[in-house]
Every structure is written in C-alpha cells, then in structure tokens.
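Have a look at this one before I ask anything.
The other protein chains are all here in position, but one chain of the complex has been omitted.
In this document, chain identifiers A and B correspond to the written order of the chains, with residue numbering beginning at 1 in each.
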Amino acid sequence: METELRTGVFICHCGINISGVLDIEDLCEYARTLPGVVTVQANLFTCAETGTSEIKAAVKEHDLNRVVVAACTPRTHEPIFRASCQEAGINPYFFEMVNIREHCSWVHRHDKEGAQAKARDLIRMGVAKALFLEPLETFRSKVEPKALVIGAGIAGMTSALAIANQGFEVILLEKEVEMGGLLRHLHKVAPSDMTAAELIGEKIAAIEKDKRIQCFTSAALEEVTGYVGNYAVRFSCGDESYSDKVGVIIVATGGASLKPVDLYNYDGEHVITQSELEIKLKDGNIGAKSIVMVQCVGARIPERNYCSRICCMVGIKNSLHIKEIVKDAKIFVLFRDIQAYGVENEALFFKAKEAGVRFIRYSLESPPVVEDGKVKIYHAGMGKEISLPADLVVLSTPIVAHDDAESISRILKVPIDEHKFFLEAHAKLSPLDFATSGIYLCGNAHYPATVREATYQALGAASRASIVLSHDTVERVGTVAAVKEELCSSCFACVKVCPYQVPHMNERGKAEIEPMQCQGCGICVAECPAEAIKFAYVSDEQITAACEALYAA
Amino acid sequence: MIVAERKPMEEILAEIEDFQKILVLGCKGCTTVCCSGGPKEVETLSTLIRMDRKQKGKEVETLEASTELQCEPESVKPMLENLANQYDVVLSMACGAGVQTVAKLFPDQRVFPALNTNFTGMAEEHGVWTEACLACGDCILGKTAGICPVTRCAKGLLNGACGGASEGKCEVSKDRPCAWQEIYHGLKRLNLLHYLKEKPQVKAWPIHPGKVVREDLRQEKAT
Partner (left out) sequence: MNNFEPLIAVFSCHYCSYAAADLAGSSRIQYPPNTRIIKVPCTGRISVNHILRALECGADGVYVAGCLEGTCHFVSGNFKAKQRVQSAKSLLGEINIEPERVQMYFMSAAEGSKFANVAKEMTETIKELGPSPLKGTNTQ
C-alpha cells in the first residue's frame, strides 16, 4: 500500500548569493546520501523559469512525490515552488523549502566552514521533514451576498450605504427606536459647521430610500453561527424574531458617553455634561454667562486609563458655539492635556483662544473643586488656588463602551479589551478586521472616534467586507487543525485555549473544529492532552523528524 | 473528575532505577482530562526518562501506551497482554484505581505510580482544579445550595459555621472561603434560608473500602 517516497532536492546558487559562500557541489553530494532522495540538482536560479522547468521535468523523469528546494526564504518564494509542484502534478503541500540564503550564506559569510555545516544540517532536516509532509485539501464554501451591520449610528449607516451601493443587500440593526446613534443628540459637528441633524438626516433618508437595505430598529442580535461567507444570524425586532443568512458582519455598535455620577457635584442642572450642553446649544438657550468646562472627567484615571480623544475638541467646539449665542460669555476650560491633532482641529483650538476662551491646566493630584456658583482650581502659573465664577459647569466625560458590548462580543465570538472596546485583529496590518474572517469593525465600538474617523473606518470596513461579498465562494487552504474524534477525551482544553473560540463540543460530545473558522495557529494541537488534534500542515511527525535530523552523529 | 499530579521526577526515577524496559502507561480517562497522565504526558515522561538515562550513560527502552480507562479491567487486560514481554515494569499514569487495577490483573508484575492522586474535583479554569467531593456516600448538596461542607469546610461541619471565620475567610487559611458562609449566601439567594433551621440529618458515613453492588447489572451466572 505504502507508496515509495521519492524526494528530489534542488539547490539554488542564487547567482553568487548562495554559491559565493557555500560549496554547492558538496551540498549536492551530501543531499544524495540522505534517505528518500532520488535526485539532486543544482540550479543557477531555481526560481527562474529555467529552474522551475527543471523541477517539473525532474518530477516526471524521476517520478518524484516530494520536492525540497534549498534556496532563499519560503516567505517570498514558497508559492512559486508550490505552483511548480502543482503544475507537475503533485500536491503543492508535498513541498518543503530550506532557507540557505537569508539564514545561512548571507549571515555567515566570514565562517564558510560553519556555514557549510549549517547548510548540510538544514538540508538534512528539510529532507527528513519532507518524508512526513501531507497533502492538504482546499475547503470551498458559498458566499451569501448579504451583509449584517450592527448599529445604525454614523459608522453603521455609512457602512450599510457603502455596501448597498456596491449592489449587495444589507440588514441594518439598531437597538434604539430610531437611527442616528450618538449624533441624534448633538448640535454641530466639528470641525465643519454642519449640524448633526443634517448629517444623519441625509443618511437616514438615503437608507430609507434604498431597497437593498432592510433596517430594523428596536432590534437585538441574538445568535450568530457559521463562518465567513456563511453566517446564520438570528435577531429580534420588537416581539418578532428573524433569522437570515449573511456573508459578512460589520460591528458598528458605537459607544456611550459616561454619566459622571458622583463626580464634581454633577446634578444635570448647574453641573452638566457636554452632551447635555449640546441640547442647550440646539435650543439656543444657554442660561449662563460664566461657564467652566472640566476635561478628562472620569478619564485617564487609574480605573479608566485611556484618553477618549474626542472630548477636547468637543469642549473647544462647544466653547465657540456658546460664544456665538452668548457673546460676552466667560469660558474657562480646565484641562490636563489638549488633544487637538490635525490641521482643522488645531486651527479651531487657536480660534477658541483668540475668541477669549481661557485654558487652565490642572493635574490629577489637584483636581478642580466644584462648589455652588464657583470652581476652585490650583493655578500652576500663579502658584496658588484661584476661584472661577461659574453659573454653569460642563463636564467632559469620555466615550465608554456600551453595556451590551460584552454580550455582542460573546455572540460573535470576537474579543473586547479591558475597557470593553472591540479589539481588531492587528493594529496596523488589519485595523478594521477581527481575527475571525468575515467580521469587521468601525467607529466608537472600537475606540472613541470623531465623526470623520468613524466615517473613514466605516467606508474601510465596507470595502473589506465587499471583498468577500464580491466572490461567489471563499476558499480556505487546509492549513487547519482537525480533531481525531476517536481519540478525543472531551477535556475542553482546545475549547479553552483557542484564541478564536473555534473548537466546540459536537452532539457526540467530542471536540470539533470547523475548518472554515480555524486560523491554523496550532495552539490547541500542542495543548491537547490526548494528542487527538491533527495538524497536517505542521504535524508532530514533521517537527519530530526535523528534531531527529538536527544532529548527524 | 479525579485530579492527579505527576510525582517529582526524582521519586519516579528512583522507583524504576533497576529496570530497563519501561512501559509508561497513561489513561485516557480522568488523568488525560486533568492533563496529568494522558498520551501527551506519557510522551513527556518517557522522554524525560530516556534523557535521564542517557545522561547517566545507562540503557533504557521506553514503551508508550494509554488505556481507555485504566480502572476498567476490560481496557487494561488485552492491552497489557498484547505488550507482554516487551517491558519489565509498568509506570502507571492513571489514578490510584488504575494502578491497582493493573496490579490486581497482573499480580506478578511490578507496577509503580507516576502520579499522586489528589482528589475528586472540578475544573475552575484551564490548569486549575479544586477539590469538590470527598465521596462521603451520603450527598446533602441539595440542602446546602450546591456547596459541599464535607469537602469545603476545613472542619467538615454539617451543622453550620464554626464561628472562627473572619471576613468570609476560613480560620485555617485566608485563601479559603468559609464554606458555611457561602452556603448561607447561596441559600439566601435561593430563598431557602429556612433549610438552616432544619436539624441536620445524621450522616451515614461510609465504611471503607466502599463497594457498590448493582444486582440489576451483574451478569447472572449460569448455575
């Protein structure tokens, strides 16, 4: 039954990049002595057309079923050689690459003897490992050309419209009775002079007109199962329950502004929040002349150590808006640091200063004290405590995650951070993706964002999602873990250690890993106490073979 | 499940010092689940034994196997019979019941335990287990809000707190919550505080070693 393993080894000169340091002839001679090797060839450039043709010809001529290339790094060149294998008619995963350039000739130029010995060892290890390579299959699954967008604030609405404009259907869920999110309560949006009502009004009208978008208000997400391209979702809207299938999900659940209970004598009347001030601004009735704003209320403190980023601009913007209504208003802004990044924001900050808004720095050790009709603050420049008259005190509180962030993260099986903001897959490489393919995030759900940032992110997330939606199928190469059910002890170790919460217990009480969801890290494979999880891509046998070939007696 | 921990290597190595062919015998039951004696741990222990011998320049052969359930003769007997003559000693990575099953089935075979069996416990999180059941044979958990005073009260009191706890912690150890205080809060949550007023039942403590006989399950012997 066992087919004879026939390995071909191809050793690349890489011009003089490798052969300038290593003796290729010696390596070829050595490779010929290794178990399973039936042919060894040296190429000037294995990756060039001539090199890959030689591989293909050798596969035919020597009936090879394993190919080892000793050349440069697999991180750039593996796909080329895998393709050659496939073209030659053998599974592309019957290929192993040995790095004798980046890891050898380039870094041991002054120790040719040591480099030569290392190259021999690396080739021996690669050939040994090749004997245990396994063919991998590609999983394919149909894409449901529909998106679910959770949250109809500015981020969610923007995403939904962007996806619909590309011709895909969208289900838009909003937990409140109407769309618009935080912007519903705001006056004007910095740094433009547009009113929030105008901004969301336009979006809401566009959504209501668009037949591809189904919007559900007073809705709640209840269950999500499946994987990229094929999520089954269940949600409720009022008393009705709905089920549907979508290919992608966008999390645009937003945030809330912190209610400063028990902070600075907050009473909602004389001591109010910026959000409450926005309502007064909308009405055009401030009812106060001496106004003190306190920044960083409940933010950048040990229990909530992050900067909410947008509150400085909110304070600056609202100071200017107060000045528009009450020309002779006296406004003091008590701050710890000012966050006014970017051209327009900085210009606005200067404009506020020019308009007579006074900025006084305070430190966490000596915070302002709000008393009846005045605010006491230690002024570092004057070196003493001063008292500021205040008919109205406005507290700038941070954006915090919604109470339901945790339950949504559980339903979607995506991570949240210590402050319950959703956590992207990678801050730089995939800032809008979750590690789970097919789920994306944008807006305040991720971190406090300005309208402009939320819009960027929403458009970005919609683009990311459209990549999936615009294909008929999604493919997943079988570089995934799989449970050998007969060996599973049902100990839940895999369920507990998987960073993506992919393994689950099936109806037979055994662990099961959905290949379309598995990210292929191998953490569960190494953790399983029953050695019941198979990882054909990098199997225990392969690692062991490489270890055993480390040392040639 | 039964929770066990590997013995210190020094002790294991001393036990098997005089043997050359060692069968490291795991169990795919409880000790796999508590990560102390499953196939993976069998591999680790075997490797360590080989490394130790190699270091000392002494020969050794390790044979790795795991029974489905080492406390079940049907699982142990055929496996060991299959491997007969391939080993001098069995190093069992099962609980005490597994070790004894091997010893009982093969009375002439030297069997050593590689694990210390700690308790019947519950998993708190991956890698943390707590003792939960002392197998007293007369369960009263229904009356104690699902918290076992026999196991979790340091004094095993059945009729309420001893009075020695402070700030909810047992006087025996500050890391240990007072079981009776937990029972009180549990019952309060369930609106069952009146249970505490009931006279505790006299407990039918078991006589060791215990034995459970189910006549309805036993194979009838042909007479």
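Assume contacts are C-beta pairs under 8 Å (C-beta built on N, C-alpha and C of every residue); 3 or more make two chains touch, one makes a residue touch a chain.
Note that the coordinates shown come from a computational prediction; the quantities given were computed from them, not determined experimentally.
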Shown chains that the omitted chain touches within the full complex: A, B
Hidden partner chain, touching residue among A:40, A:59, A:88 or A:122: A:122
Listed residues B:21, B:50 or B:169, member touching the removed chain: B:50
Touch with the omitted chain, as defined above, among A:13, A:101, A:187 or A:464: A:101
Those residues of chain A which, in the complete complex, touch the missing chain: 73-75, 99, 101-104, 106-111, 114-115, 117-118, 121-122, 125, 415, 426, 435, 479, 497, 499-500, 519-523, 525-527, 535, 537-538, 540, 543-544, 546-551, 553
Positions on chain B where the hidden chain makes contact: 8-10, 13, 40, 43-44, 47-48, 50-52, 54-55, 57
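One rule holds for everything that comes next: only the chains that are shown with their structure count from here on.
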Parts of chain A lying in touch with chain B, wherever the complex brings them together: 487, 489-493, 496-497, 528-531
In the complex with chain A, residue positions of chain B that touch it: 28-29, 32-35, 38-41, 43, 123, 125-126
